[in-house]
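First the structure, which I've put down as C-alpha cells, then a few questions once you've had a look.
One chain of protein is taken out of this complex; the other chains stay put.
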Amino acid sequence: MSGFTPSEMMTIAAARALKNDDVCFVGIDAPSAACNVARLTHAPDITLIYESGTIGTAPSVLPLSIGDGELCDTALTTVSVPEMFRYWLQGGRITVGFLGGAQIDRFGNLNTTVVGDYTRPKVRLPGGGGAPEIAISCGQIFITMKQSRRGFVEKLDFITSLGHGTGGGDRQAKGVATKGPTLLLTDLAIWEPDPGTREFTVTSLHPGVRREHIVETVGWEPRFAETVGETPAPTAEELEVLRDLHARTKAAHSGA
Amino acid sequence: MSGFTPSEMMTIAAARALKNDDVCFVGIDAPSAACNVARLTHAPDITLIYESGTIGTAPSVLPLSIGDGELCDTALTTVSVPEMFRYWLQGGRITVGFLGGAQIDRFGNLNTTVVGDYTRPKVRLPGGGGAPEIAISCGQIFITMKQSRRGFVEKLDFITSLGHGTGGGDRQAKGVATKGPTLLLTDLAIWEPDPGTREFTVTSLHPGVRREHIVETVGWEPRFAETVGETPAPTAEELEVLRDLHARTKAAHSGA
Amino acid sequence: MAQFHTLHDAVAQNIFDGDTVAFEGFTHLIPHAAAHEVIRQGRRDLTVIRMTPDLIYDQLIGMGCVRKLVFSFAGNPGVGLLRRLRDAVEEGWPHPIELEEHSHAALANAYEAGAAGLPCAIFRGYRGVDLPSVNPNIKSVTCPFTGEELAAVPAIRPNVAVIHALRADRKGNVFLEGITGVQKEAVLASKRSIVTVEEIVDDFGARSPNATILPHWTIGAIAQVPGGAHPSYAQGYYGRDNGAYIAWDRIAAEREVFLSWMEENVMKVGPEIFEIRTARLRQDGGAK
Partner (left out) sequence: MAQFHTLHDAVAQNIFDGDTVAFEGFTHLIPHAAAHEVIRQGRRDLTVIRMTPDLIYDQLIGMGCVRKLVFSFAGNPGVGLLRRLRDAVEEGWPHPIELEEHSHAALANAYEAGAAGLPCAIFRGYRGVDLPSVNPNIKSVTCPFTGEELAAVPAIRPNVAVIHALRADRKGNVFLEGITGVQKEAVLASKRSIVTVEEIVDDFGARSPNATILPHWTIGAIAQVPGGAHPSYAQGYYGRDNGAYIAWDRIAAEREVFLSWMEENVMKVGPEIFEIRTARLRQDGGAK
C-alpha cells in the first residue's frame, strides 16, 4: 500500500458508494469527508443534510462540528432541529445515513454509549445522539470504522443503534422496514451483509490487504464472500480532492 | 338608543373588555373589529393573533378573511398553521379567544356545525374550524352574538365548542382547566356566568334596553344578576375609531 | 424529483380518478388554476382534503368531481356559506358527497404527522363536543406518563398534494413565504405533488437562511401559472380579490348560474387566463 493511507482508502470507498441523487444524513469526520468527496467528484448534485438542520449544504472545508456556520451559509435552507428529526429523518426522506461507533458486532449493531456496565462504566462514551433513529429511518446505512479487536467485538456492551439485530429477519421482526446497514467500509475492506443471515461478510479487500489482516483485527471469526474482490485503489483525482479538502480544512480550523 | 347601533354597542363593549397585555386569538367580523378598536384606543400594545399564523398584527383595515395579506405585512412574524395550533394555541399562550356561532345555549356552548340532524341537516353550517380547541386552550373566551330566539336556544342541535357544558363543575370534569366563556357580549346586554351554576346571567343592559327585550330574544328563561347595571354608551372617541375602521375597510374591500 | 410541465400535463400525469388529493393554501396561495384544470379534465370520485374548502372546493363539488370531503371549516371567508357544498350535502346535487369533518387543530396536526411519517397525531382537543360522535376517525390515546387522555387522528397521507407557491428555481426548488399555512406539510405528506408558481427564477438570491423552501427532490411536477392563486393572492405579486369572493356568493346561489359561470370561466378557458385576471390586482395589491 503506497501512495495512500488506509484512512484515505476507507473514505474514498465510502464516497464511491454514494450516488448523485442520494440524500445523505452526514456525520462528522470520515462520513463528512466521504460525502464531500462524492460531491466534488462523481456526485455533484448529491444532497447533504447535517442534523443541525442544514439542508443541501456545500461546504468548502469540512466542518469541525455538525453545526458550523459554513454549513448554514451554503445550505439551500436551514430548519429547526425538531423539524429535522420529524419531517426529514423520521419522514423517510433520507436515502443514506452514515454511522460509526466505538464498537460494532457482526450484524452491524453499534455501541457509542458505554464501555463496561451502563451504571458503572469503564468509559463513558458520548451516547447515541441521532444514531438510534438514523439507524431505523434512513433508506440504508453505510458504516465507516477502522478495524480493531477493541472495536469489532463478539458482543456489544450496549446496543446504541440497531443494525440487523440478531441477524436474519430480526430487524423486520422489530418493526423496522428500512434496509439497515448495507455497507461496512473499513480501513482494510468492504463488507456487505450476507443475503440470508445478514452477517457482515468481506466482499472486497483494499489493495495490499490479506485475509489474515481481517482475522487479526476482528473479535469474531470473520466470513468472506465466495469471491472476494480487490477494491480499486484511489484514483489520482480522488486522492487530490480528498487531500485538498483536508488541507483547506486544516488551514481554516487552525487559522480560526 | 340614538347615535349608535346595537351592533356598535356590542363591538365596543367587547373592545372595552380587552386589556393592554392581552394576547387575543381573533376571529373575523365583530371580534376583529373589537380587537382592533381596543388596539386603537385603550390597549395600544395588545397582541392580535389570527389563526392563519400572523402574530402581533396591526392592520389598518379589517381583513375580509383571517389570512389577508395586510395581516402578514403588519405582523411581528408569521408562523405555519401547524405551529400556530401547536405552540401558540395549545401551548397556552393565548389569554383571550373570541367565539360566536349560529346557536348558543345558556352555558355558552356553541353550535357552528349544523341546524337539524348531522347526517340530514336542515342547514349545513361551516363547521368548527378552530373553535373546538380555541374554546379549551385560551385563558378565557369572550363570545359575541346578536340575540335572537333562533340563535339563543334551550338545546343545541350540535355541540361544536365547549362552554360550561352542563354547568357547575362540568367543564373541569371534562378535563379542561381553562376558564371558558367569561363574557357574552350581545347587541342588547352583557352576560357573565353565575359563579356557581355557570349559567350566563345578564349583568348589564345596553342603554335603552329593557328586561323584556332580553326575554323576547332568548329561547330559555334568562336570569338576571341581583344588580343589573347599564352599559355606558359608546364614547365619541370609541364610535369614531370604530366607524373610521369600518369606513377604511369598506373602501379597501370594494376598491380591490 | 421536480419536473417542469404545462399545467395540463402536470394534472394529467399526477391526478387520477379516485385519488385522494389535498389542495392547500390557507387564504393565501390557494391553487385555483390547478383545481380548474382538474375540473376541465373531468376527474371523478376524488377524496379532497382541505382545512378551509373555500371557493375552490365549492367549484370541484358543484362540478361533480368529488366523492368525499375531508375538512374543518367550510365557509366563504368573511362572506358566508359555501352554497354548492351545501347543495351537495343538503340536497344531494349533483350527487351526494361523504363528509369527514375535523377541527382545524386536528387537520393541522394530521398534516404535520403525515409530513413527519407518523401514523397518527395526538393533541389536546375535542373535549366536551359532538364531533367525535359522528367521526370514527377521532380516537384517543392516554399519555403513559400523566394519564391524560389526548385526542388522536390519523395522519393525512394524500396521493397528491397541490399547492401554489411564489417561485421555483431552475433546479425545481420551491420557495414560499408569508402565510404558509400547511402547504409544506401537505407536500411532504403526499406521495406526489403538483406545484404551480408565479415565476421561475435562476436562483432565489438573498434570502433568510431559514426561508421556507421545498427542495427539488421533494417535489413532483412544477407548472408556471402566473396569477394561479386568483381570487386568492400571492404575497408580493398581487392582492386578494375580495370582490370576487363577495361575488361568488351570488354565482353559487343558483345551479344554473353556477354552471354557466363555470362554462364561461373555467371550461372554455385555460390557465393563461389567470395572469389576465390578476393584472389589475398587481397594481394595487402587491407590487413586489
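For reference, chains read A, B and C in written order, and residue numbers begin at 1 within each chain.
The criterion applied here is as follows: contacts are C-beta pairs under 8 Å (C-beta built on N, C-alpha and C of every residue); 3 or more make two chains touch, one makes a residue touch a chain.
This one's a predicted model, so the numbers in the text were calculated from it and none came from an experiment.
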In the whole complex, of A:Ser7, A:Thr74 or A:Gln90, the residue touching the missing chain would be A:Gln90
Which listed residue, B:Val26, B:Leu40, B:Cys72 or B:Val176, touches the chain dropped from view?
B:Cys72
Hidden-chain contact residue, picked from the options A:Leu76, A:Ile141 or A:Ile159
A:Ile159
From A:Pro63, A:Gly151 or A:Gly167, residue that would touch the chain that is not displayed:
A:Pro63
Quick one: say which of A:Asn36, A:Thr54, A:Thr186 or A:Thr217 touches the chain that got left out.
A:Thr54
Would you write out the residues of chain A that touch the absent chain, in ascending order?
28-29, 51-54, 63-69, 71-72, 78, 80-82, 84-86, 89-90, 109, 113, 118-119, 121-133, 136-137, 158-162, 165, 170-171, 174-176, 253-256
Where the missing chain touches chain C, by residue
116-120, 122-124, 137, 139-146, 148, 150, 152, 154, 177-178, 180, 207-212, 235
Given the full complex, what residues of chain B touch the hidden partner chain?
21, 23, 47, 55-56, 72-73, 75-79, 86-87, 90-93, 137
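Throughout what follows, only the chains that are shown with their structure count from here on.
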Chains adjacent to chain B and to chain C under the stated definition are none
Report the chain whose mean Cα position is at the greatest distance from that of chain A.
B
Cα centroid separation between chain B and chain C, in whole Å?
28
Could you put a whole-Å number on the gap between the CA centroids of chain A and chain C?
40
What's the distance between the Cα centroids of chain A and chain B, rounded to whole Å?
57
Which positions in chain C are in touch with at least two other chains?
112, 185
Please list all residues of chain B that touch 2 or more other chains.
none
